[in-house]
Structure formats: structure tokens, C-alpha cells
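Working notes for the structure below.
One protein chain is absent from this view; the other protein chains keep their places.
The block that comes next holds subunit A.
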């Protein structure tokens, strides 16, 4: 059978004639012909043939004349009704209403399903009224299929007439405890959660009793049902640590399910419950948990790339917030040759996160492999990873630098660009330890042309100018195209020129004057101009008597840099908490706060409970934790504000001292400049913001806000 023959542009008049003919022939049953016509209409709908709207009366006539022995035809009719309900300007569609209402009381469950589905789908006042009326009755239908469809009808009606569905939602809520059929139960949960996701009025919350019922039903549900039920457990707030652990244990078997959605939901709920039990108690009660989660994540890596990517993104999230819950070996995340670039990229981030002093040797060998790869993008990312690793794991710094220098010596342009950025970070973290790398990089200064790389080189020139041979000559050659440079390069140039001048007044003066002149007279960007003037004023300001030459300027410009740490993997805990509650959703791809991507979405937060644990501080393996503790936070870029002079020099050049995707993405979407990102929002604040209304509560289950 091939339906392709229906794919021909048809005129409504022709089709109508065809129908008339079918009906005229006495004695013969018209069903076959009618069926053909309906399929042609469907095909034309798919081709966006707007002429088909004229078939409305004919279709309604078919509906009224066809008996319930031809459900297939009726299905096609209803399909037609819903697709054209918006376009029907003369309310012809209302004629269908009595037919659908009649079906509601039909003895065939198929027809009842069709009726309830169609009624709730057509966004027309009379239809909605009828549907509101019918759904409440059909939620009690004897046939579970009908009940199931009715559950979704409630969710649909909520879209069209939110204010009239309270009764229905309460009814769904009651069904959670009463419903005997697991499939209906799962649908009920799915409908409720889709409503509460958008509703300002209702929040999803379960009682302990609900929880027990749901867990006992898990076994019988089909794979999707399982995934909804597990997801729904998020609505329960454990009141004690033991309770949370019991729940984790109840969910653990589903880490072994074949459907990845179920597995990921199980992980989500486990992570959620971990907020209500302390790390020690969880690991004591369930010592195999990290291993189970780790291996179930790794097993998912053999899925198609799209799924693999999602799993990896979520693995990053887990590593950031709940390192202790995962036990994996870094080699499982080594890239395969045919992985698409987005998978490789994510794996690289995970390798970086997992690297510590115990496995750094293996990681370095692997990264070196990537760095020499044909794929330019991959090679660049690998080099960048070297830099990040060197900053993160002090034991590995020397090895990292050696590799980078080795790669650099080939003078391949794109490697030089990346290496410039990387070396900047390294020398900033370990000043004067790796001057050899600096020397090697300077050899290739003429190749450097990308803004990031150029800004990095300029910053190093300014910072370590005294130990670089011919730093003034190099700077002079780099400022020739000052007008056309990118914003950050211009900024870096000004600072570098001033710094060099302060260090080497004789040789640096000419370049400094040239740069400041250009910045204040030729550049149109007010920020650059302001910065230029600021330095002018500093340099020309009257000296206090008896002071050293340019003492004030030196005090402002030349001072020790705040250190950088490898802990750029710390996201604001409030955001991390939100992300953790959204494991498996689109947010996990973007790794951004929900409001940044979905403006209208509800924010999920942890509900208070006596068992609520303070958020664990992200821990690395204990060996290098101590060495990192003292490292101060990364300063956030501040687009040239003059209020802060203390490190204005470095703030521009090293405006993104570490170029990790989270630091960038989150930094840019959040004005994190002033708040220290590790500070945990106070518990009181958290409580005051919670949404007080409750669905699924035991007595007065839903309240208005």
C-alpha cells in the first residue's frame, strides 16, 4: 500500500463532487470512497493547501453519517477538525459539536476517546465549555484508556481556560491515591506536572502517602510511565535524612533501566534527595551509590551522539556539584576519532574536571594526542585544556608548559594564538617560574593576530617587560595598527604601554606617548578615550614633594596581581542548585539559570525541611584541595570603570583570565561582578521565596496564593 498517490494538489470542488458521487450510489457502501477523499484532504493539509478549509461542511456531514464501525474515518475527520479549527471564520465548525457530544455517551470507548480529545483540542468557546463539562465525567469512565485521554484533556483545557479548571485539577489530584490503573496514574502525573510547571497558582507537592503509593506502582508502569512517576517524586520533601536515604534506595534499581530518560530521571531524583541527607550518611548507607551512578553514566556513552552529548552535559553538572556521587575513571571519557566535535568538546571539559594529581599523567598524554590532531578546533581546545590544567593541578604545571612549548616551537599560527592565551594564564598563576615559555612565545609574536591572543601577549609584555628582551621594540611594532584593533586589544595596549613606560622610562616613553595620543584623539570609543585620559592624568599629575618618580602612578598601576585559581568550575551555588533540579532538561545543555533561557519559566528551588543540608562546597580530590584553598576569586571583568584602580591594569588584559565556558556564559548572563560567587544565599532568603501553595497535600490540597 502506498499513500503517495494521494499527494496531488486537489481542489475542494473536485473532492466535494467525489463525495457526492459516493453518497449518491444507492445500495453500495460509501465508506471506501469517503476514506480516499479524506486521505486526499489530509495530504493537501500537509502541503498547506488552504483551499481545504471549504471542506468543513462536507467533513461534518461525513461525521454525522458514518457509524461507529468506521473509527478510522472518524479519526481522520477529527484530525481535520482540529487542524482547521483556527481558520474557520464562519463558525461552521460549531455544527460538529452535537455530534461529538453524542459520541461522549457512545458505548465504544474509541469514540469516547475521540470525542474528548477533539473537544479539548479545538480552541473555541463552545467546545471548551462542552469539554470542561465532559472531562469531569470522563475522568471516572470505566475504560482506563478514556480516563488516560481525559487526564491529558485537563492539561489541554488548562492552556485554553486556566481559570475554569480548578475542579478538574482537584479531581486529578484525588486520582493520585484512588486510581487503580498504573498507566492512567502515570498520565495523571504527567498532566499535573505539565500544569504545575506553568501555573502561577499551583505547585507540585506530594505527601509521604503519595510517595509510598507511587513507589509501589513503579514496577508495573511502562517505561514512559516510570519516567513520569520517578520525576514526580521530586514533589516530595523528605523530613529527615533517613527518609531521603530510603527514597534513594527505592529509586536506585531504576539506574539500570534500558530507557535513558528513566535513568536520567532517577539520577535527578537521587541528586535532589541528596540535598536532604548529609554526604557522609548517604555514603555510609549506600556505599555502592557513586559506583552505580558512575557506571550507569558511562554505559550511556555508547548511545548515539545526540544522546551521548546530553549525558555528558549532565555529567558535567554532576561533577560540578556532586563530585562525591560519581565514581568514574577518566579514561572512559577519552575521545574517539569519529565523535562529532560537540561531543569531543564536552568530553574535554569532563576530562578537565576529572583531572587531579593522581591521573594527570594519563590525561596529559591523551591531551597531547588531541593537540596534534588534524581538526584545528579540537587542537585549539586541547591546548587550552593544557593551560587550564596547569593552573588547576600545580603538580602538572611543568609538564603542561613543556608540552605547550614543544607544540609552540612548530610555529603553526593557530597553535601560537592559543598558546599565547594559555601561557598568559600560567605565568599569571606562577609568576617568573616559566619565563622560558614566555621567551619561546615572544619568538613568534609576529604571527599573533587574534584579539584574545594579542591582548594576552600585550598583558605579558606589560607585566614582565623587564625580563623580556626588546619588549619595547615588540610593543612598538604591535601598536602600528592601534586604530583598527579590537576593543580589548586597545585596552590592553594602553595598559601595557603605560606599564612599560613606568618600568623603562627612557625606551618606553615614545610608544606610550604615541598610544595615549591615539587613544585620546583618534579613537571614537568613549571607554578607550576615558581610559587614555585617566592614564594621562595619572602620569602628568603633580608629584608629592620628595617622592620617587611617578610614585603614585606606580602604586596604582604596578602592583601584585590577584592570583587565579583553577577553581573556575565553581558556579554560583544558587544557579547550580537550580540546574541540579533540572537535570535532563534543556537547561542542562545551556548550563544557564532558567530565567536566562526561558523567561517565563518557573524557577525551581529546594523546599525547606529540617533535613535540608547546606550546599556542599565543590571538592576536588583532597590532595590538591589544600593548595587551592587560599586562592582568591577570579575578578569578574568590569568594562573600564574608574572606581577601581587597584588592578585596572590587569583587569582589562586578563579580562577573562580563564576561558571556561561556564565562567563565560554565566558571567555574561549574570552581573556577577560584585557578588562573590561562592557565597551561599542565606537560608532565610530561600525560605521567604518559596511558593507556598501546594497540590497533592492531604487535606485542603490546593490553595490560592
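Methods note: contacts are C-beta pairs under 8 Å (C-beta built on N, C-alpha and C of every residue); 3 or more make two chains touch, one makes a residue touch a chain; residues count from 1.
We adopt the following convention: contacts and distances are computed from a predicted model.
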item: Per UniProt record, name of the chain withheld from view ["MHD domain-containing protein", "Nuclear cap-binding protein subunit 2", "Hyccin" or "Large ribosomal subunit protein bL33m"]; value: "MHD domain-containing protein"
item: Contact partner of the left-out chain, one of A:12, A:173, A:550 or A:588; value: A:588
item: Touching the absent chain when the full complex is considered, from A:37, A:115, A:233 or A:310; value: A:310
item: Selected from A:37, A:77 or A:184 as touching the chain missing from the view; value: A:184
item: Hidden partner chain, touching residue among A:70, A:201, A:554 or A:615; value: A:70
item: Residues of subunit A in contact with the chain not shown; value: 1-4, 6-7, 31, 35, 39, 42-43, 46, 68-73, 75-76, 79, 83, 107-110, 113, 117, 121, 123, 143-145, 148-149, 152, 155-156, 159, 181-184, 187, 190-191, 194, 197-198, 219-220, 222-224, 226-228, 231, 252-261, 263-265, 287-288, 291-292, 295-296, 298-299, 302, 304-307, 309-310, 314, 329, 331-332, 334, 336-337, 340-342, 345, 366, 369, 372-374, 377, 582, 584-590, 594, 597-599, 601
